[in-house]
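Here the complex is missing one protein chain, while the rest keep their positions.
Our next item is chain A:
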């Protein structure tokens, strides 16, 4: 052969096998070159592929393999050494790269495999989260529904609205077919169908309460699935449908008494109502857990709302009851007032009606006593007189007592001689006492004031009553009356702890003790003494007569005088002591001007009682002028006389202390003069006292005098004493309204 560096192939080129190899190599090369192209294309497309370097390597490996196979094509025929060289280089490179790639793949493939497992894991997780999301969403829906339902339910206080709303809202929320509420009847032995959703007027089905299914529901606080065939669920019109699932829940009916402070509502004392909920028939719906929870929550809310409504109903009922009672009480009060008024009117009328004939009887009988009578007749007349006196006293007592009870009795306060009162009582009681051979002694303390301010008549009545009782109940022995001013230490008597007298400047407490040696009183009878009409039943007292009112009246009087009265006794047969204290006023040294006829401070009787007092006398009538002047001169006054109003106005000056003017002469206006004098002397202390002398003191004259500013009126004729007292009054008080 020639020395060309050609390499001879192994096999002859025309062999069929060679041909096939040649074709396969061609296609392999093609594929090998296209795969990396595809890879590059798709890698470029996807942005995230992390193994670019690997791809590059792979690409290189494949390209080189392709190149190798491509170059192999030339080796089927005779080829030069260069081709063989290129082929070899290509193969070497291919070998290197593929080994590198293989080594690299050892690292990479486990990674790629784990990516796959991670992907699977994440997918599972995502599915789980989805599921949970679904759950939460349904719960939130439920919560929203509950809130809305509760809001609806609690927005009203009317029981029916509450229940109706509950059923309606539940029906809407849960898309129920039927929803019913069974309430326990009054007897508590049955459940009655009270409200339904679809049917407008539920017929009054009742179901006995002790069915097992009902017990089952009542004993659990959860919503319980019950069979559609049980009596409480059989309220739909029967159809050919497959009934939907039914759930029942208990609704506790709470009462106010269930909520004790230390005792939260115990479920054992409850009454329950039953709420039955039915899913639509022929739907494949099932009761879901969240729906059941919704139902339970609603049931509780309904219970609370119902109890509120019940409480409200109670309070409204109580308020109505109170209003009725108020009206009734008002009516009763008005009736009582009318009755009291009627009684007072009756008493007033009867008092007068009774007293008039009594007066006639007493007066005429006493007159009769004065005439000539046979002893028998005299006896009869005396009995009549005694009885009628008794009756008269009784009438007075009863009237007084009823007035005292009303509180309408008021004391007639006035200044009186205290000593005189006691002496009078003594004088009245002495005859009776001497008949019974009782010795009566009166002991007045030296510091007891002679005059006091109080109700003289009633004080005397009280003393007389007490002393009279002492005499009445003593058959023998002595009665001693002591009166003194109660000192403050003695005022607080241990036996009368509720009596706290407080002496003050103008008042003193008179304490009177009447001790007798009579039959005495047993201790248990003492409290009854002062009650009306109650008498001790011993025979001794039976004969004494009396209505039993005396001490009661005394007690009332003493109370009115802000005092206290009580009786002490050691027991039967040991006598008793009646003690009372009353508050009396101390009269002041100077007399009050508003009581014009008080007993005056003794005036001096000398002729010059008012030495040098300048007086003006105005009188048209000469004779009376002279008489008045004579009077005043006798009293020592310095008298100026005028006979006309002009002269009077001319003469009057601030030196004149008193002006006497005659106002009953017609035609001469004494009033005018008075007005002018008032105008003339603006300062009060300069103005003389103006006194009208008049022959009549009717109302008109008095009013006129007062109107023009006169200080007093004297009725003619004036006596010396009257003039004297008038002048002394006038000068002391500058006012005197009127002296008769």
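Just a few scattered comments:
Heads up, the rule we're going with is that a contact is a pair of C-beta atoms (placed from the backbone, for glycine too) under 8 Å apart; a residue touches a chain by one contact, two chains touch by 3 or more; residues count from 1.
By our rule, contacts and distances are computed from a predicted model.
The unshown chain of the complex is recorded in UniProt as "Histidine-containing phosphotransfer protein", chosen from "Histidine-containing phosphotransfer protein", "Alkyl transferase", "S-phase kinase-associated protein 1" or "Eyes absent homolog". Contact with the undisplayed chain is limited, among A:173, A:388 or A:624, to A:624. Interface note: of A:172, A:198, A:507 or A:634, the residue touching the hidden chain in the full complex is A:634.
Take chain A: the residues that touch the chain left off the picture are 607, 620-624, 626-628, 630-631, 633-634, 662, 664-667, 695, 716-720.
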